[in-house]
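Right after this comes chain A.
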Amino acid sequence: MNESISNLWSIPLFIIIPILAAILLNVLYSRKRAISVTAVVSSLALIVVSVLSPFGFHWFTGQPAVLPTGGYTYRADLLGWNLALEYYYGPLQQIAIFLASVLLLFVVLIAINSLKKNTGTYISLLFLTFMSAAIVIMVNDFYHLWIGVEIGSLIVAGVVLATGEAVSQKAALKYTFFSALSGAGLAIALALILGVTGYANISDAIIAMPLNDASLASVLYVAFGFTVLSWIYAGGLAPIHPLKADVYGSAFPHATILLQTQSKLMLVAIGLVILRLFGTLPFAKEVMLSVSVLTMMIGVVMAMLQTDFRWTLAYLIVSHSGLVTLGISLGTVQGIIGGLFQAVNDVVYMSVLLLACEGIYYFGRGTSIKTVSGIAKRAPWLAVAAIIGAFAASGVPPFNGFQSEIILIQASLNYGMPELAIVVLMVSVTTFIALFKGIYNIFLRPDDAPQAGEKQGMPVPRMLYVCLAALIFITILFGVYPQLAINFLNEAALKVVYIPWVP
Partner candidate 1 sequence: MIDAFMVIAYVMVIGIAIGAVAALLQKDLLRAAFLSGAESIALAFLFQALLAPDLGLTQAIVATVLMPGIIIIGIFKTRRHEEE
Partner candidate 2 sequence: MGSIDSLYDKVKRFVIEFTSGKGTSSAMTGYMTGELQTVAFIMILASFFRIFSVPLGIVLLAAVVGALFFFGPMIKAMERENSSGLNRVLFWVMIYFAVIIAVTLWG
């Protein structure tokens, strides 16, 4: 580990730049040129900072946590409690935040091009979505974890409300109601862990965890249950998935890119926290595995039934977050690498599909597979992009989905659970069927009744094709050279498994 043990200049920038950009954009409100300049410059700055930043820590209270050797570099007892509110920026964080900021740039570009009025407030919400995702992926203490999850869920409601449709307002209302349950659950869980261990820092808490004390076991189980509840909520896993799918399906497709990125990063971050804290409890991994298998199965089956391409994608996102969960909850090095790599790939290929969906949306007649047809004649490149996205999502070799799914399959075979491998295979096959049901009907089916004078919709902004090309390039890059990403993720997985240290 060659990270610096001192307060790092770059980590606060990931929080400060989005907040400042959000405030500025909110003030600018509808001045188009100023908004586009501010938004693009801020997201470019985020990309640059994420590339240039070294690895290391930032402590809010000025005191570090324990070192991996068990000693403290500096310790100040504040009323007997070692606070150590801490952010960590490492390889996993670097690749995750880099991808998220690239996607933020694309989303901002498309939002500026497509929306007509009041773009300032909307784009500031997009920046805050990125900020909550960055908080949760970098965090190493319960307090910021909880605040990141809470802020994230409120902002999701705001982004969804921006479409102004009835279905999105309902989705936002339901999603916000549930933030009560998960936020309260996470608060109780972290209070219990704080009470048992006495540390707010996760690395400290793991070392101080009284796993062998039988009298405290039930407290730990209750804390585990509540943490799993908020994990399910933040990541959109099995019992709460209808609400999350509503959220994905009723937001603008380009906003869904950021929403699913935020959700995947939260899934990874909270999942790794649960694994590090409670991984040694009996039945903890089994509970997580059952959650992931249920999510994959229900999500993919529900995706088959949808007749709207947006909702097909929404349920597919849900079911693929089950794949990520599967890898993380296996708890082996290979499994964690597979899960993290799947999260990275998932974000990329689902973005390709969602941008294609956005392209369909521009042709004016919605995204229902019953009414839209024959798009391929009008927009051949959009059809190509959608088909490449479908191939990547269902794990066809030259694209990135294949690489992570093969790691997941190998990991579950090595774990001694061939059923899980079968489930992963079935999920990828069914993804293919569900996507091609939509793609055939929308792109390839001949246009059944092209009435004269029918509204043709807006032209697709050129920016969308540029973003699609860049995302497809990343898809193929990770498919051909998976080591590019795996080198980053390998260290994180090793740290999670062998020393309970920040991933």
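On how the list was made: all candidates are chains of the complex that A comes from, given by their letters.
Observations on the structure shown:
Throughout what follows, contacts are C-beta pairs under 8 Å (C-beta built on N, C-alpha and C of every residue); 3 or more make two chains touch, one makes a residue touch a chain; residues count from 1.
These numbers were taken from a predicted model, which means no experiment stands behind them.
Listed candidates 1 or 2 all sit in this complex, but the one touching chain A is 2. Chain A contributes residues 171, 174, 177-178, 181, 218, 221-222, 224-225, 228-229, 232, 238-243, 245-246, 281-284, 286-287, 293, 297-298, 300-302, 304-307, 369-370, 419, 422-423, 426, 430, 433-434, 437, 441 to its touches with candidate 2 in the complex.
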